[in-house]
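Complex shown without one protein chain; remaining protein chains in place.
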Amino acid sequence: MHNKAVKEPDLSVDLAGVKLKNPIMTASGTFGSGKEYGEYIDLNRLGAIVVKGVSLTPWKGNPTPRVAETYGGMLNAVGLQNPGVEAFIKDDLPFLKQFDTKVIVNVSGKSIEEYCCVAERLADSEVDMLELNISCPNIKEGGITFGIDEKMAAAVVKEVRKRSRQPLMVKLSPNVSDITKIAKVVEEEGADALSLINTLLGMAIDTKSKRPVLGNIMGGLSGPAIKPVALRMVYQVCQTVKIPVVGMGGIMNGHDAAEFILAGANAVAIGTANFTNPCATMDVMEELIHYMREQRMENLEELRNGLII
Amino acid sequence: MHNKAVKEPDLSVDLAGVKLKNPIMTASGTFGSGKEYGEYIDLNRLGAIVVKGVSLTPWKGNPTPRVAETYGGMLNAVGLQNPGVEAFIKDDLPFLKQFDTKVIVNVSGKSIEEYCCVAERLADSEVDMLELNISCPNIKEGGITFGIDEKMAAAVVKEVRKRSRQPLMVKLSPNVSDITKIAKVVEEEGADALSLINTLLGMAIDTKSKRPVLGNIMGGLSGPAIKPVALRMVYQVCQTVKIPVVGMGGIMNGHDAAEFILAGANAVAIGTANFTNPCATMDVMEELIHYMREQRMENLEELRNGLII
Amino acid sequence: MKRMIRASIGRHEKIGENCWSMWLKAPGITEDVIPGQFAHIKLNQGEKLLPRPLSICEIDRNQKALRIVYAVVGSGTKDLSRMKSGEEVTLLSPLGNGYDIKATAHKSIIVGGGMGIPPLLELSKQIPGEKEIYLGYASTPFLQKDFEKHSDELRIATDDGSYGYTGTVLDAMNYYHADGDVLYSCGPRPMLQKISEWAKQKGIPAQISLEERMACGIGACLVCTCKIKKEKEEDWQYQRVCSDGPVFNSQEVVWDA
Partner (left out) sequence: MKRMIRASIGRHEKIGENCWSMWLKAPGITEDVIPGQFAHIKLNQGEKLLPRPLSICEIDRNQKALRIVYAVVGSGTKDLSRMKSGEEVTLLSPLGNGYDIKATAHKSIIVGGGMGIPPLLELSKQIPGEKEIYLGYASTPFLQKDFEKHSDELRIATDDGSYGYTGTVLDAMNYYHADGDVLYSCGPRPMLQKISEWAKQKGIPAQISLEERMACGIGACLVCTCKIKKEKEEDWQYQRVCSDGPVFNSQEVVWDA
């Protein structure tokens, strides 16, 4: 059966009007603004590049150490260090627009107004989509607080939706009792797509120094360790909302990506895997194509509707 | 420094009046009722044995498959299969009482009344402590629903506290937005101790069959993958409550145990590690003693107060 | 007695299409293995936490060694297949109940399918009396020579007809008019169900060995359950494949799930 010739599956996907050539995206904060990975892979082959969190003014980020390796995962507490939206438009966007891929900007803020200002500043740029980061566990104000409180989530999405021109994707936090409630609220307030999951809040202690490993004490857990939680949440959310969903959390290979799409995701993002292997995005894509051919699936919708319960 | 003779550290700990000879306990549901592991280790050496969830009437549990291995962890969906409290008292308790260790019974129920009935039935037994399981993600009614809703948690703890004779430990769910809120409520309603974390709700899909791996679709994630989340929650809860805390979640070795105690836990429980190595509890204990000697710590309180922030 | 040991790998070779044979030095374990018992095997490297249950295929009491024969189906067995002679694995064994050998039986029928065939080898060696052995494979057989030594009649069936009888092992049993006083079987669940029905019709008591995903392997965690009938026919309870089984009386098994 596997030997018969099968035509290349159609990987294209429409994400709230943004047409991706394939469902492989990068996870915000793990891919810089693409430049660094451009030395290892052909950026033209990505469905979309999601850049690191961009705020209105430059943010310095958290003290070091900002990373701790854990079993099957890692903790990070970068704290959204970034040079601000002006620098992004000036320094990074022109580079990104050289490539035949979609550019999605992860928008950060400490107040509703700050989120809105970034969205407005990007309104007449060549950015294809915004990803509203209401789920960063590494900053004190804003970030995750918007992501775990239904009322605050509703308020920020409503306002940013009004004031942004591009399709708006909202990135959900997994640190909640019931992610479907937040997803529903965010959909109702006009989000065009959802992405999940951001990192789980975690901690590590160095028994030698008897100190927390991270300068910030706590940080966000990512990597294959969190995949089962991420997959469960993507599955639950896809049962709940009608807007498209981008799934992520511990995707290391094509089978992991297929699991998320079977769970209902329209596209997937690769984060921590890039650190293990700078060509991870391309490897995931090739393995996904291989799997779809093996399964004789002709397009992504077939895979997305393929789960048997 | 490491060569000088150091006297054996004092590992004893008082857990809400229950005097354990050491802080090494077993995690409910992973150690049966002790019999099976008695072939590999000397049960007398354990601080306490926490037996699997016991309910009023026999429960059949969930359909198979009930287990799925994940990266650095495992999902289980046993669904609290157990022969009921009468069978426990008749068949398991006499065996357990042969050993010089404390016996803690994990109490399950689908309603407040059921929890209470189990607690009352155990009141005049030789059980040393009850662990109220309001955090099982694998049963439809009761279980986790009590553990993620502050009002329901308060109600069940209040009632069971009234009707149980033994010290009452309450086991918290990690599937919540803010674990300190539940911890506070549970403490206020009279819990004598807390244990955490239970498993994180997760899912896995078999890309070959395109079905969820677990018969129950979702299950509870345990093992080293969840350790950073568990440690963070134990740290947060220990900053919040005054009652003793038993920490668990992915403890595989003595350093892991030390991390939880540094985070504030009074004792620790070993779960998934037993499956990797049936002597895990003893190995953890020996490594913990070794670490404390290296650090020239004479007792557990020194370790528990040792975190430097 | 159940033990956990570090066992060093002896001869390790590929013996068929996707089929490996590995001998393990297992002093303290081989002494009292019952055919049908299994070993819980954990590699000492890699990220996996759970051991893998693999049947004991053969015992060499002189060499204090046991043999496993396995297929690569996932990452755990793949890692195992890469281990080299001289390296060590951790072994928890012997686990499970094993077959209850009916020493008084005049003639035994032994029926194996696919990767259920390995445990039947040691069984065939130890069963007294006449033995009629049916082995079913998808395609090319393995362990065939080993079985020949311990059988009175050995019938091979392959799905694709590449060897022996073309069809299922049950087809072959019917074709050759299989008969005996007792039946022992191990193989995929659908095959076991059909064998059980066949045995019931013929009135032959049958012992079958089930498979289920495991964690502890020793009866403590309750993840490996199967439905077993209680005394009253209508009701059933979950029993543990790892410790109440893997071998069950075929008439007690509830097949619906």
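Order of writing sets the labels: A, B and C. Residues in every chain begin at 1.
As a working rule, a residue touches a chain if its C-beta (ideal position, glycine included) is under 8 Å from a C-beta of that chain, and two chains touch if they have at least 3 such contacts.
Keep in mind it's a predicted model, so treat the numbers as computed, not measured.
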Listed by label, the shown chains touching the absent chain are A, C
Touching the left-out chain: which of A:Thr64, A:Gln239 or A:Asn299? A:Thr64
If the missing chain were put back, which residues of subunit A would it touch? 29-32, 36-37, 39-40, 52, 60-61, 63-69, 71-74, 76, 78, 81, 215, 223-224, 272, 274-279
Where does subunit C touch the missing chain, residue by residue? 45-47
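Convention: only the chains that are shown with their structure count from here on.
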Pairwise touch network: line, ring, star, complete, or other: line
Centre of all protein Cα atoms: which chain's centre is nearest to it? B
I'd like the Å distance between the centres of subunit B and subunit C, where a centre is the mean of that chain's Cα atoms. 36
Among all residues of subunit A, which ones touch two or more of the remaining chains? 71-72
Counting only residues that touch at least 2 other chains, which ones in subunit C make the list? 47
